[in-house]
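All protein chains of the complex are present and in place, except for one that has been dropped.
After this line comes chain A, so read on.
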Amino acid sequence: MASDTLAGSPRTDAEISGLDALEIAGQEKAPSRLRRGWSALWPKLAALALAIALWQAVVWTGWKDPWALPGPAVVFEDLGHYLVSSALWEGLATTARRAAVGFAAAVSVGLLLGLAVARVKVLRAALGSMITALQTMPSIAWFPLAILLFQLSEQAIFFVVVLGAAPSVANGVIHGVDYVPPLLVRAGRNLGAHGLNLYRYVIAPAALPAIVAGLKQGWAFAWRSLMAGELLVVIATRTSIGAQLTYARELSEAPRLMAIMIVILVVGLLVDAAFGAADKAIRRRWGVLDQAGN
């Protein structure tokens, strides 16, 4: 410490740390992880139980014959067999690979497109609203064209998956870049971030929450498009979850049909939950999580 000190005497140091301690005291509140997990979990379990009960109630009314609408017990028993069958895992492997490849392609296209539209004025005027319009197009409506272009092949499925998911990803990027706080950009430029560095150090991280939201929505579209595609584009030599669903209907195997639907639901939910967790982790780091922890 300089001897000609103007301020910075021990008294001031004590004042500073005292004020800091006072101002940030009582900020941390941490209910146990277990308790938080449980309070998030039980309403979901209760809703699930209610749904199954309703299902069973409908079956008991005899509204439909059991071969068309089996009860939960039959379906879950079949699901048990299905889960240990090689058919499921082979089908799931094909479907998961298609989902991963299709979604990855959609993300690359969406990121590039989003960045280009966010940066280039002409492109924004030309494509901005078209991207949103694409989003409203039901992906199943693309399949006739896709089948004309690519026949009954995986390319047809990928074509529709990318068209379904890329606009959401692109919109996430555009939205994210548009809403980067200008103050952070000015601060970044002042700290020496120019050109690509400005994107790397300021714009990309600032846009990240919106991009993750876009990815999450893109995933939902990709999964739906993929299922629609697998139902329509059945490739005989390669089993997939969607193809099995089609077969189950053709063979009137109602319990299996519903077991497959449950698998589709659970896979979709699991991936969605992964994106949700990523989104939440980001918002927690940024301190923009609301009081309820949502």
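As a convention for this text, a contact is a pair of C-beta atoms (placed from the backbone, for glycine too) under 8 Å apart; a residue touches a chain by one contact, two chains touch by 3 or more; residues count from 1.
Heads up, the rule we're going with is that contacts and distances are computed from a predicted model.
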> Looking at UniProt, which of "NitT/TauT family transport system ATP-binding protein", "Cytochrome c domain-containing protein", "Sulfite reductase" or "NADH dehydrogenase subunit L" names the chain that isn't shown?
Replying inline: "NitT/TauT family transport system ATP-binding protein"
> Which residue among A:81, A:119, A:189 or A:238 touches the omitted chain?
Replying inline: A:189
>> Touch as defined at the start, partner being the missing chain; which of A:20, A:77 or A:178 qualifies?
In response: A:20
> Considering the whole complex, which of A:88, A:147 or A:206 touches the chain not shown?
Replying inline: A:206
> Hey, which chain A residues sit against the chain that's not shown?
Replying inline: 1-2, 4-8, 12-13, 15-17, 19-20, 23-24, 27, 183-184, 186-193, 197, 201-202, 205-206, 208, 282, 285-288
